[in-house]
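Moving on to chain A:
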Amino acid sequence: MTAVATPPRVIASRPELLTDRSTHYCPGCGHGIIHRLLAEVLEELELAPRTIAVAPVGCAVFAYDYLQLDWVEAPHGRAPAVATGIRRVRPDSFVLTYQGDGDLAAIGTAEIIHAAGRGELITAIFVNNGIYGMTGGQMAPTTLLGQHTTSTPTGREAGAAGFPIPMTEMLAILPGVTYAARGSVSDPPHIGKTKAMIKRACKAQLDGAGFAIVEILSNCPVGWGMTAVESMEHLSEVEKVYPLGVLVDRSAPARQPAAAEGA
Partner candidate 1 sequence: MERSVVFAGFGGQGLLFAGQILARAAIADGLEAFWIPSYGPEMRGGTASCTVIVADEEIGSPVVDRYDAAVVMNPPSLARFGPRVADGGLLIANASLLGDASAERPEIDELRVPCTELAASAGDDKLVSVVALGALVGRLGWVTRESVIEAIREVVGVKRPEILEADLGAFEAGVRAGAVAVPV
Partner candidate 2 sequence: MTATVERAPTEGATGSKRSRILMKGNEAIAEAAIQAGCDAYFGYPITPQAELLEWMARRMPELGRVFVQAESELGAINMGLGAAATGARVLVSSSSPGMSLMAEAMSYMAGSQTPIVLVNVMRGGPGLGSIGPSQSDYFQAVKGHGHGDYKVPVLAPASIGEAVELVATAFELAERYRTPVILLADGILGQAMEPIEPQFRHPPRQEFDWALTGADGRPPRVLRSLHLLPERLEEHNNVLQAKFREIARNEVRWAGEQLEDADLAVVAYGTAARIAHSAMRKARQEGIRVGLFRPITLWPFPEPQLRELASRPTAMLVVELSAGQMVEDVRLAVEGRCPVAFHGRTGGMLPTPDEVLAELRRLDATVRAGGAT
């Protein structure tokens, strides 16, 4: 065996679905990791050619610049309704929404709850970093009590600003929801588990079982006023309020796919 003849062993590379460009995300931001996880899962399941993805309003609005898929931009919070429309007229497509906590847990609560309630065959990726990053770091519905944001400058206080909303727990009780789980991007083991959750949530759609959601606890170093490393470490505090794990996994199909004629 000659060392010269052995090709270098590739242990990591850019998934083909990811474009070869730097993201606009701040250094240390978790969105980049989550984009990569999505790209890996879609490639492994060979879903990209039939995926139609719905982009949110918020930091991830430019997801279409990084993931080489067909994308439509939804008005703020309306991604689950947009996804419903797509999935109903194109039953053979694979439909994905990517939403942040302002999008999904504030302005878009009606849309996410009713899409889940109808058991729409869509997969929702819910990135919870507890803050409105794009607009400058204001409070999100998921902001922790005591957390300082630009709209809770002395820390979130329940009396004035209410309590953090556990969206995924709320959704998990709906019979239309076939899979609901919460992962994190705090370190490689958690990232690996989160990828498995995303994969399971995609398969739920392929099985025609119902609505699936993965909430991913992510960081916002700039919005949180921390270094990238500090913000990743801080996720362990966030996990105390939003416990990780699978909240519901109903294997039986919740409903039959809607009879629909392709466009």
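On how the list was made: all candidates are chains of the complex that A comes from, given by their letters.
Keep in mind that, in the parts below, a residue touches a chain if its C-beta (ideal position, glycine included) is under 8 Å from a C-beta of that chain, and two chains touch if they have at least 3 such contacts; residues count from 1.
Keep in mind it's a predicted model, so treat the numbers as computed, not measured.
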- Message: Can you pick out the candidate among 1 or 2 that touches chain A in this complex?
- Response: 2
- Query: Which bits of chain A are touching candidate 2 when the two form their complex?
  - Reply: 48-52, 54-55, 61, 64, 68-75, 78, 81-90, 93-94, 110-111, 113-114, 118, 258-261, 263
